[in-house]
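One protein chain is absent from this view; the other protein chains keep their places.
All chains are identified by letter, namely A, B and C, in their written order; residue positions are counted from 1 within each chain.
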Amino acid sequence: MELKNIKKIGVLTSGGDSPGMNAAIRAAVRAGFYYNLEMYGIYRGYEGMIQNDIKKLHSGDIAHVLERGGTFLKSARSADFRTTEGRQKAYNNLKSHGIDALIVIGGDGSLTGAHLFYKEFGIPAVGLPGTIDNDLSGTDATIGFDTACNTAIQAIDKIRDTATSHDRLFFVEVMGRDAGFIAINAGIGSAAAAILIPEKKMAIEELVEKLRIRTKAKKASNIVIVAEGGKSGGAAEIAEKVKKHLPYYDIKVTILGHLQRGGAPSSYDRLLASKLGVSAVEGLLQGKYDVMAGLINHKVVYTPIKRAIVDDKEVDEDDFRVAKILST
Amino acid sequence: MELKNIKKIGVLTSGGDSPGMNAAIRAAVRAGFYYNLEMYGIYRGYEGMIQNDIKKLHSGDIAHVLERGGTFLKSARSADFRTTEGRQKAYNNLKSHGIDALIVIGGDGSLTGAHLFYKEFGIPAVGLPGTIDNDLSGTDATIGFDTACNTAIQAIDKIRDTATSHDRLFFVEVMGRDAGFIAINAGIGSAAAAILIPEKKMAIEELVEKLRIRTKAKKASNIVIVAEGGKSGGAAEIAEKVKKHLPYYDIKVTILGHLQRGGAPSSYDRLLASKLGVSAVEGLLQGKYDVMAGLINHKVVYTPIKRAIVDDKEVDEDDFRVAKILST
Amino acid sequence: MELKNIKKIGVLTSGGDSPGMNAAIRAAVRAGFYYNLEMYGIYRGYEGMIQNDIKKLHSGDIAHVLERGGTFLKSARSADFRTTEGRQKAYNNLKSHGIDALIVIGGDGSLTGAHLFYKEFGIPAVGLPGTIDNDLSGTDATIGFDTACNTAIQAIDKIRDTATSHDRLFFVEVMGRDAGFIAINAGIGSAAAAILIPEKKMAIEELVEKLRIRTKAKKASNIVIVAEGGKSGGAAEIAEKVKKHLPYYDIKVTILGHLQRGGAPSSYDRLLASKLGVSAVEGLLQGKYDVMAGLINHKVVYTPIKRAIVDDKEVDEDDFRVAKILST
Partner (left out) sequence: MELKNIKKIGVLTSGGDSPGMNAAIRAAVRAGFYYNLEMYGIYRGYEGMIQNDIKKLHSGDIAHVLERGGTFLKSARSADFRTTEGRQKAYNNLKSHGIDALIVIGGDGSLTGAHLFYKEFGIPAVGLPGTIDNDLSGTDATIGFDTACNTAIQAIDKIRDTATSHDRLFFVEVMGRDAGFIAINAGIGSAAAAILIPEKKMAIEELVEKLRIRTKAKKASNIVIVAEGGKSGGAAEIAEKVKKHLPYYDIKVTILGHLQRGGAPSSYDRLLASKLGVSAVEGLLQGKYDVMAGLINHKVVYTPIKRAIVDDKEVDEDDFRVAKILST
């Protein structure tokens, strides 16, 4: 790949927000300054690129954002970016600012956008994995995943107080789209009786049997973690079905919902986002285009975006095995 | 009222658990020891009283419980306690342990039980207000209310990150049964655009108009707090109705749910529970029976249970007025 | 007092920062807009007033500050404001902006400044109690006090894990200047073995005896809370002295320090700050000058500044008595 002369980099966040996005933006911008580049904020993702909502960033813009959830560059869906006209308009806007390269922080849809844009207009782009779902290959963890897991277990710790006080059975639904990463982490971390994830089918009968055995063993209070994207339905549906088999159980459902997306990023996410933010700039300067920067075994790795977004990252089998042993 | 010679006191928690119940139990037990009394734990509320699930408590039983949510004495519903036979059986069990008096920690239903029991069997009882709903008269705040408000605002702080990042409108449902106390506190504390509580009707049209005006003033992200017990429905129903008037809004709903009941009690709840736990024992020793101990203006006050459970505690009008000014 | 025609109000924070100051500023500014006033931010307290660091505030300036610790208007010491020349310069700056009235948020020193300024130049001023120390009369609690207590108990909860695991004796020093409010709250809230506050002397011998008795009762791990301003010294000095009497104890010292001043305000502090911020503006419009707005028994009360800063607010005797019972 030919090394382009990059002077001005645009940064955007796109898709669902995740804790640590601000830390990643800040790191990228600060690294840009370190390498004497001009850095531009593209607000509201690709939509803002089309609407020319682009501003040059200064040191003050990124002060005190590292520790805040969400993204100060905002995020939005963009139907227009899916059209050739929309992307052309976006490209023209970038050119009008003299922006030579892009850093795109988001999930698979966001990175696909960066890839497309590179293919069509040759704009060098590095993607960063910004999603709580952890469903991107090319990195041990996505930015926001660790925070979401912590938010989930802290909420479940509170719910357990009530479960235990009332000998109740709680079905707690966690996020993760069609991936069970948050569920398995939260499940092991909260001593769950069972963990239902999209990747592994569990028949209602098996779950019911498991709960029955635990109750006999005097484990009267139980938490069952349900990942949102399972084919058997969410926590409410599963609870409904279990209720039919265990009518005397005091069953409650809590859907953790959007609070899992926010909050101050965890220590790990701050480190991850900071390293990747710097790596995005350095990658661009080294001619690494159309790639996603990730951290594998504590080392920065650049993976072609097309490969990173292939949804083949799998829940660790050993995690799942350990969860089973611990809930027996 | 004749002063009885009290040597053994039974303590129970009943109804929905609330953070600080453990702190109240601990304070009562420790105060009992201070006054050379024997203290008994009645497990699982009135149900345990009927089933004789009663144990003498020692110093070790109450170590390291102050800071934990829930209630280590557990709580349960008891259909049997509503029958004369059930209560007679419960009374017999108390007598078999030589228990002379009761401390009952819970909401209005729980205190009603204590009142009934006193009327029927003459067992001196002091109630403590243990509920997150704050719907008991005779105390500025109930045990657990402050913690629940803190849990709510911390969750909403996280949700706001996402709301702001996406210019979204979030309807967040908080607990409180048919009282709006948590909602009004959480609403003011989270800069809510509107607060819907059971005590104050707000037409959908008025809410929609309010949201429209705010959007024009560029307050694109908005949080609307909905108390669970309102007649217009919960957060999901209200959101549905608003959606019809504001179809272009990006609207999301989160129901905070049971996590509001758990967690380590706040500083205020620890102090409140500790003072009331001691006051329960001292009240019994001073011949204050059939009363609820509460804290009014930082002073312990004993209110007849019958009066405390009359549901006439009202949301502060000035809080409501302030909420309006701040959301305009 | 003659009712002045107030159109423009300046707001400043001064002295040590406290959580909730931002919420108070926001409430005052928003209330000002509600009453069609112009609101000005005076940055870095009285020092900024002298240096004309004054800016008109807009709606955007106070977005998303409610939930943040510290003060976005900043705070600073000002030696110059103690001189007549300094105050004259400050007054001239106010006049140059057309500012008619002041809202001053801070501790006793800050409120004294407002009082002086009113006396000398007739500028109507309302003070708000902004300090974690709770050492102002005329209000049940100062803004930031509840948050500081919560921060303290959460930190001590962590320390207790270690104390218990090692059967250690920890001396934990909390803030509060020469007032024991944080100490007594944190002490009751953390099941402390003893609480040393400036207002109550406790001989080392008495403390040592207390710890000896507890150790015999198998309460091997102990937390002793020491308020920073005591005459017998801080936690380190007390620990040193105790060590001489109990050489075999495993004694550690932790000084919580400045983390007690920061952090997102608690639910109570958000409500308190919000109500007082509105009340400051309304007080000025109603001709209440040279007063501090406080909350007593959940009602807004205006107290002459001179009276509010008289340091006669006392630790509740009953709190202290309860602490003794619970640590016996």
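A few comments on the model shown:
Here is the rule we use: a residue touches a chain if its C-beta (ideal position, glycine included) is under 8 Å from a C-beta of that chain, and two chains touch if they have at least 3 such contacts.
None of the values given here were measured: they were computed from a predicted structure.
Within the full complex, the chain left out of the display contacts the shown chains A, C. Among the residues A:Thr164, A:Thr215, A:Thr254 or A:Thr303, only A:Thr164 touches the chain that is left out of the figure.
Only one of A:Asn185, A:Thr215, A:Thr254 or A:Thr303 touches the absent chain when the whole complex is considered: A:Asn185. Screening A:Leu3, A:Ile213 or A:Leu326 for touch with the missing chain picks out A:Leu326.
Among C:Gly10, C:Gly69, C:Gly127 or C:Gly283, the one in contact with the hidden chain is C:Gly69. Residue A:Asn150 is the one among A:Thr13, A:Thr71, A:Asn150 or A:Thr254 that touches the chain not shown.
In the full complex, subunit C touches the hidden chain at residues 13, 16-17, 19, 21, 68-71, 74-76, 151, 155, 157-162, 164-167, 170, 252-263.
Along subunit A, the points of touch with the absent chain fall at residues 26-27, 30-31, 33-34, 59-60, 63-64, 66-67, 140, 146, 149-150, 152-154, 157, 160, 164, 185-186, 188-191, 217-219, 264, 266-268, 270-271, 274-275, 278, 296-300, 316, 318-319, 322, 325-326, 328.
Simple rule for what comes next: only the chains that are shown with their structure count from here on.
Contacts between chains trace an open chain of neighbours here, each touching only the next in line. We define each chain's centre as the mean of its Cα atoms; on that basis subunit B and subunit C are separated by 28 Å. The centroid of the Cα atoms in subunit A and the matching centroid in subunit C are 39 Å apart. The set of subunit B residues that touch two or more partner chains comprises 157, 160, 164.
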